[in-house]
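As you look at this complex, bear in mind that one protein chain is not there, while each of the others sits in place.
And then chain A:
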Amino acid sequence: MKPPPFDYQLADSVSQALDLYARSEGDALWLAGGHSIVPSLALRLQAPSLLIDISRLPELMGITLTEEGLRIGALATHAQILSDPLVRTHAPLLSEAAAHVAHPAIRNRATFGGNLVLADPASEFPAVVRCLDAVFDIVGPEGARQVGVEDFFLDLFTTALEPGEILRSVLIPPAPASLRCGFDELARRHGDFAMVGAAVWLVVAEGVTTEARICFHSVGPTPMRATLVEEALRGRPLAADEINAAQAVLGNDLDPADDVTLPGATRLHLARVLLGRILHRLAGQTAMETAA
């Protein structure tokens, strides 16, 4: 489990990083927290000639509140997502999910941006940012571009990021009033990739769900929106019968495959149980306070 030989360059700025990449003729990979790429090198799944270390680029750092929403630098660590007061206030779904991601030692090094661009369908954050309708701020040789989350996660470990592009930050739009949201997952051991997990984002006004976004992880090739469930909830009271009805249609949204430890049908059942539990929890909760 030793990586094949590679060169290493530390970049001081985004422009220098892009320049190094251009000179590598495509035979380079970005290195930030290293929690995906280092194992993949040790397993010899990848063998780039060059690793460009972008872990100290100031343009990728910081968590700030702007008029457009909460901007989270790609280099934010999982530990920061878990504990940062701005994230806790303006994107509590992310902090809630972060408690389920791995263990403290990993959270201290692994980066939020690195997790999202890996696009592991078993990972929590992609599902949460899809639920939050995030916008990806990407920079590349042609300049910067913004990509909405619905266009970002394309397939298994595949995103809209082109080779040589860098994810600079992620924008979480402001939370509406009367938002209720919750995250939970079922994992065999704490910190493992879950058998199934779900992020639920509801606007509930006077007991009636007016908007709904529900996104699962570990049930398909990408973070999976449950649009038929969302439709079943919208315009109806958030109450037991409606929750039952929503659970019933989940099988039309998701069709998880069998794997070595879990049949697809069982995984779908677990997703349905988890959905019911989160919705019941939210039904019992008054609307969260949203900061200005």
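What we mean here is this: a residue touches a chain if its C-beta (ideal position, glycine included) is under 8 Å from a C-beta of that chain, and two chains touch if they have at least 3 such contacts; residues count from 1.
Please note the rule applied: contacts and distances are computed from a predicted model.
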By UniProt, of "Na+/H+ antiporter subunit E", "Carbon monoxide dehydrogenase", "Phosphate transport system permease protein" or "Carbohydrate ABC transporter substrate-binding protein, CUT1 family", the chain left out is "Carbon monoxide dehydrogenase"
Can you say which of A:Arg145, A:Arg188 or A:Arg281 touches the chain missing from this structure?
A:Arg188
Take the complete complex as the reference. Which residues in chain A touch the chain that isn't displayed?
1-5, 43-44, 186, 188-193, 195, 260-266, 268-270, 273-274
